[in-house]
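Omission of a single protein chain aside, the complex is shown with its protein chains in their original locations.
== subunit A ==
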């Protein structure tokens, strides 16, 4: 009896302490949201207090200056197109590399694994040269090509581990039923890979959506700006104009926060699966 009582008291104390830590984690968001609707004067005199009046006009102005719909659309197109293509070519490659265990494919797999430790910054300088020679500069399709290259090693690696766990008998049954190799992959294997498709999709989405450095090197035109680029350009122009900067930041993080809250279960599972395989 005494033990359970102690145990409960201990749990309650843990719970309270953890809630306080959680509150501490939320403080930055409080500052961000509360101050984003303050007038400039209000914001300068008291950043910690609740707003005296709510200025939605801040949002309207920031929305216009950052050209938010355009930046959002660019980010969305780049993220979705890169993801779809990346998942497709990586799943196909990984499938064949597992099922056709040739020396070539084994060496290729080792190369992909080795490439995962190459930091982006160690090849970005010549990359700029390569992409401008190929005419990929300052274009969204060109940027997507880059994401395919950078995403392939990790995505193939994750699919590779997963394909190994798919029993060969299922494919053999489909072959007997008259499917050719492509039919077997698209109709039988690909649907079975769904859990790993979700994992790869989520890991790549968080990476591509938030990426700043690669698009900043690739995209120069103002109408091609992604959300991180538009935010950075905005800060270059409106230093210390917090009444405009904070609403711009709120709008910048909102899509990814909504994505996270609505896909949370898959994101947590995806990260766990990605880490265990990694």
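Points worth noting:
In this text, contacts are C-beta pairs under 8 Å (C-beta built on N, C-alpha and C of every residue); 3 or more make two chains touch, one makes a residue touch a chain; residues count from 1.
Note that contacts and distances are computed from a predicted model.
Considering only "Ferredoxin", "Oxidoreductase", "ABC transporter permease" or "Na(+)/H(+) antiporter subunit D", the record for the omitted chain gives "ABC transporter permease", by its UniProt protein name. If you put the hidden chain back, the residue from A:137, A:192 or A:206 that touches it is A:206. The chain omitted from view is touched by exactly one of A:63, A:235 or A:266, namely A:235.
The set of subunit A residues touching the chain not shown comprises 11, 14-15, 17-19, 21-22, 25-28, 31-32, 35, 43-44, 46-49, 89-90, 92-93, 95-97, 100, 105, 108, 111-112, 115, 117-127, 129-130, 134, 145-146, 148-150, 152-153, 156, 181-182, 185, 206, 209-213, 217, 228, 231-232, 235, 242, 245-246, 249, 252-253, 256-257, 259-261, 264, 267-268, 271-272, 275-276, 278.
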